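Excluded from the complex is one protein chain; the other protein chains are retained at their positions.
As written, the chain order gives the labels A and B, with residue 1 at the start of each chain.
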């Protein structure tokens, strides 16, 4: 049976948007430790001028696989208030962990609705607070406490989004040829990294084709166990010519896949499209339920279909 | 009398955002067929690295005319649901056409309101569905069935936005000097092409001045028959120095124009402004009524004023 130990480890490393240093260091170390087992040695681009993102260039990259490092979470504001990082979806009572100048933190998320006083029509909004035995330093990022669950059918934990995508990209490294692996930041909150990495790859290698290695949502049309999801569109619309070539490939290869058509959700693909470089992109990954919560669940068979397609 | 046969043909070619291949091919063929009649021969940039956009560079371009190829429409999702491409405004009952793996499609648009279950305040949202004798392949784009109407005063059809702008740009080709014609994609949905074309023109020719060849909306201040509209602002605000030079030119040339001041609506001008290159831009075009519907109507006199100004 497939061993998901590496994925479990990845899910437990805190890396909210803007603060991905620890995960960046873990991956760089992993690459240095494992590259001798890979078919070819990638050029490694990281550090100065790359913020906390990493590019691994195998050969002469014609295609790039983007996997974002950052996750949603919460950030301590004034008093016991929390502000969202990205779009976390945990319920009241979730356990959050972190670290500030006074030591480690394990606190409880409190969530309630309140009328927005600034809204003319009295619209409601969510209020997030923490319950802890002391005040937390302003700006401290908090993440879900990891709770890995696995059975024969599925795996479940916080931050499958997007440690699955990162894991999938790392697994690909063993026999990659003329492709780049890209680990980005800022995907969950506003974007920003994909643009400059896109520029770097375009100018360095003429590369302008991207696969987005991430997880999507189960929905009316996308089900657990029905295979890897190929997104025909989310908020953004990828080039349909490029999309059709991928669908054709998946069909011919006999891979179990499902076509996703949504009007919301974005990815580094959207950021690449809005950049000053002519990128083609396509989102490919397994569906999960309970997205952005501590309980993100993915089916193992969908993971296998995803690995078949990449 | 002016012959609008070419515009009529353009309005009937489906080209929703992301899927402009057919219109791209039509225009390339048109250019190859007609360029011998033009005063000067443009350099043609298309294909690899340009997605479905096209750049025609006449001489050494000091100014670029941007006309977007793509149109709004609908995209088949799950069951008989449709998702919007851009912001279509058709009423319930409109006829939509398309093509999928099982053949040609002519179906009826169904539109209704429903309470948004995800909204805390029970806000209403529009639901779009199709009525057809079979299910349509996921992701299939659907467009309005063209119905060209013309009298002495006006022309009316779907997709005047922006086949008028495309037609206007093609008409200019016969005696253009030191200017570029740019056919873009993604204008109706999220943007993305103007940015990389803007980069291309800036780096290739030092060109950073754009006119946006498109149609605008009739409104409280913009009327059919009052001439070409020069937009002083929409969602974006063009450089007022540049705008004033255009207004001055139009005044001195005795062209019938009307000044538009709106707080909404965007164009490739907005995308150029948000890019990493210092573009000046101005939106110039005739007003239409029933925008983004199957019944977009433009006055012929406003078309003539537009052609006078360009």
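Things to note:
Methods note: a contact is a pair of C-beta atoms (placed from the backbone, for glycine too) under 8 Å apart; a residue touches a chain by one contact, two chains touch by 3 or more.
None of these values were measured; they are calculated from a predicted model.
Of the options B:16, B:71, B:218 or B:275, the residue whose C-beta touches the omitted chain is B:275. Of the candidate positions B:43, B:153 or B:261, contact with the unshown chain belongs to B:261. Along chain A, the points of touch with the absent chain fall at residues 17-19, 21, 49-52, 75-79, 83-85, 120-121, 138-139, 141, 186, 189-193, 195-196, 198-199, 275-277. Residue positions on chain B in contact with the hidden chain: 113, 121, 123-125, 208, 219-221, 232-233, 235-241, 243, 259, 261-263, 270, 273-278, 280, in rising order.
One rule holds in what follows: only the chains that are shown with their structure count from here on.
To overlay chain A on chain B by their CA atoms, one rotates by 120 degrees, a value rounded to a multiple of 5.
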